[in-house]
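What you see is part of a larger complex, with each chain still in position.
We call the chains A and B, going by the order they appear; numbering starts again at 1 in every chain.
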Amino acid sequence: MQELTVRTASRTHFLNIDDPVSRSVAASGINEGVCHVFVPHTTAGVTINENADPDVLRDMEAILERMAPWRGNYAHREGNSAAHVKASLMGFNQTVLVRGGRLALGTWQSLYLCEFDGPRTRKLWVQVLPAP
Amino acid sequence: MQELTVRTASRTHFLNIDDPVSRSVAASGINEGVCHVFVPHTTAGVTINENADPDVLRDMEAILERMAPWRGNYAHREGNSAAHVKASLMGFNQTVLVRGGRLALGTWQSLYLCEFDGPRTRKLWVQVLPAP
């Protein structure tokens, strides 16, 4: 298992993590298998989405904000309940296949850490398992 | 790793993929373990849900459409931002256990490719890992 550290830049931030995760896959020495990416937080998640037009990420942030508005009549005193639910909606782990020693993503896909209560320093845990 | 190809029939379509994924599990020769199903796209995802009453899928599509409407004041010029966020909400991978050489799903569960910007031809990548 490898631990990575990244820094998000704003309250909501979809941060491309292809490069650090790819380095973890290379470091594992595994050629064929699966790569598990896990986010050990409760107001940040991890998803996959388009890496070509940054407007896609902007629209995704806006749609999620409409679904779970930052301001609301929330019980949790810290005031970041919307960030908790958004993180659960994106999820805390992604499983990506490994082929030829590399992350096997689709042509338009990238991995994103989804920050919903930043800016902060965040951890990522990566575990690569081999196929038989 | 095995690649499957499926064809969706409409803009939004929950397509049952139990049969092709089950054939991949059988082809792997693995008796006990886990099956990872990965969708290498950004406007289609994969989920699990009920296989008995097709009205459940129809209601799910309608609820998701209300959460992330196809028409909106979106920045992304291609106009399919709602499809991107719906795909992230459903997720791009599902992990299903394998028992006795078969997919171990619950009684009412089936695997669905979730098309949100079809009709299209879509790929599925399947990797099966053995338990010790």
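Points to keep in mind about this one:
Methods note: a contact is a pair of C-beta atoms (placed from the backbone, for glycine too) under 8 Å apart; a residue touches a chain by one contact, two chains touch by 3 or more.
Please read all numbers here as calculations on a predicted model, not as lab measurements.
Within the whole complex of this structure, the shared sequence is present as 3 copies, and 2 of these are drawn in position.
Quick note on the criterion: only the chains that are shown with their structure count from here on.
Each chain gets one centre point, the mean of its Cα atoms, and the points for subunit A and subunit B are 19 Å apart.
Those residues of subunit B whose C-beta lies close enough to touch subunit A in the complex are 1, 30, 36, 38-42, 67-68, 72, 74-78, 81-82, 84-85, 87-89, 91-93, 95, 123, 125, 127, 129-130. By the touch rule above, subunit A contacts subunit B in their complex via residues 32-34, 47-50, 53, 55-56, 58-60, 62-64, 67, 89-91, 94-97, 99, 104-109, 129, 131-132.
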